[in-house]
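Encoded as structure tokens, the structure appears first; notes follow it.
What follows is chain A.
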Amino acid sequence: QSKEQFIPVLSYRTGPYAPNGVPWANGYVDYLKLVNARGGVNGVKLSFEECETGYDTARSVECYERLKSKGASFVQPLSTGATFAITEKAPADKISVVTVGYGRSESADGSVFKWNFPIAGTYWVAADAIMQAIAKKEGGFDKLKGKKISLVYHDSPFGKEPIPLLQERAAMHGFTLTLLPVTAPGVEQKATWLQVRQNRPDYVVLWGWGIMNSTAIKEAQATGYPREKMYGVWWAGAEPDVKDVAEGAKGYNAVTMQHGAEPQSKLVKDVMAMVHDKGQGTGPKEEVGQVLYMRGAMSAMLGVEGIRAAQERYGKGKVMTGEQVRWGLENLNLTQPKLDALGFAGVMRPISTSCADHMGASWARIHTWDGSKWQFTSDWLQADEQILKPLVKTTAAKYATEKKLTPRTPADCQS
Partner candidate 1 sequence: MEPKNIVLNVNGIEVIYNHVILVLKGVSLQVPEGGIVAILGGNGAGKTTTLRAVSNLLAGERGAVTKGSIELRGERIENLSPADLVQRGVVQVMEGRHCFAHLTIEENLLTGGYTRKSKAEVAANLEKVYAYFPRLKTRRTSQAAYTSGGEQQMCAIGRALMANPSMVLLDEPSMGLAPQIVEEVFEIVKDLNTKERVTFLLAEQNTNMALKYADYGYIMESGRVVMDGAAEDLRTNEDVKEFYLGVGGGERKSFKDVKSYKRRKRWLA
Partner candidate 2 sequence: MAFFLETLLGGLMAGMLYSLVALGFVLIFKASGVFNFAQGAMVLFAALAMARFAEWIPLYLGIANPIVANVLAFGGAGVVMFVVAWIIERLVLRHLVNQEGTTLLMATLGITYFMEGLGQTLFGSSIYKIDIGMPKDPVMILESTFEGGILINKEDLYAALIAAALVALLSVFFQKTATGRALRAVADDHQAAQSIGIPLNRIWVIVWCVAGVVALVAGMIWGSKLGVQFSLTTVALRALPVVILGGLTSVPGAIVGGLIIGVGEKLSEVYLGPFVGGGIEIWFAYVLALGFLLIRPQGLFGEKIIDRV
Partner candidate 3 sequence: MSKKIGDVILDVNNISLRFGGVKALTDISFNVREHEIRAIIGPNGAGKSSMLNCINGVYAPQDGAITFRGQAFKYMNSHQVATMGIGRTFQNLALFKGMSVLDNIMSGRNLKIKSNILLQALRMGPAEREEIQHREAVERIIDFLEIQAYRKTPVGQLPYGLQKRVDLGRALAMEPQVLLLDEPMAGMNVEEKQDMCRFVLDVNDEFGTTVVLIEHDMGVVMDISDRVVVLDYGKKIGDGTPDEVRNNPDVISAYLGTSH
């Protein structure tokens, strides 16, 4: 059975982050099943194994080691902490680290981070999109002068990711940025919201994950902070974050990772028809097409497309090695027709990666909770290259000097 491409699945279905980890994993796994139901990648079936990480870095590393030995070619850790740890190991193992919508933002620079792929967006993209949305609401960036924005963030590397970008923006437009860390897991935020009440910021940017999100929204409600003025990162903008606040979360905004909840998409219909109706669905049917489910599916799709791209070059219908898949991920070219064929029409925009750009796209939208579901409330927003690029370059360069890496030359990019 050498005709199977092995995909490791690091997921968390127990513990504090399970409510958010489960739908993502369901989407991820369902998509892999869908690929198989559609006949595999040019005939190569996908095999996969799940490993429970509990959103714990050490356990993620163990999972990585275990699944690696089964022939993994890329891995998606679904945790910024684990991404940091695995980033150090992956090059030696020739395994790509695909972090769709998270991870280290500077890893978009493929010339330094050869094995990292924050495809479709990093936290800097998310933060910039939020700033743009806020600016639009205010009527332009120049209106931000003198305004106050508070960042309520998960006190971890994940939560700190947007800070450099927001600081940059604050310096540019003259608003003040207050940082309010929340100790993980974030069940106690009274003091934080008292401070919000004291400062009366014009906007609150919420950088949370897990229970921290719903708690924050509830505290906002309890202290009377208008939810309309809250903007969450895309990990704070899914159903589990607002479901049990329901009415109380009405008006709350979050940036989306291109997609939002997409129950009407073709992909969902395909999954229903070819996976769930065959009795092979992974989670409850009602949740298919919700935000995190879609994110899981999209993440899986990007990985699978990396394999497909590799096959185009190294031989269709063959099982790809880690290095080959890396090449594929680096040369993704998901055009609109391709996306349509995969069922992602309307869900996302085209993505194309390159040696220099491992991210491939920097688009996002805002969606808003209307009390029962997420609704898009903005146009497509693109993160500002002018700001993003230099930030990525300098941070990546710093990493390279620290690690004594020489950035890849254009020649190296050919391999």
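Keep in mind how these were chosen: all candidates are chains of the complex that A comes from, given by their letters.
Everything below uses one rule, namely that contacts are C-beta pairs under 8 Å (C-beta built on N, C-alpha and C of every residue); 3 or more make two chains touch, one makes a residue touch a chain; residues count from 1.
Just so it is clear, the model here is predicted, and its values are computed rather than measured.
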item: Given options 1, 2 or 3, the chain of this complex that touches chain A; value: 2
item: Residues of chain A that touch candidate 2 when the two form their complex; value: 13-19, 22, 155, 179-183, 185-188, 190-192, 194-195, 197-198, 210-211, 214-215, 218, 221-224, 240, 243-245, 248
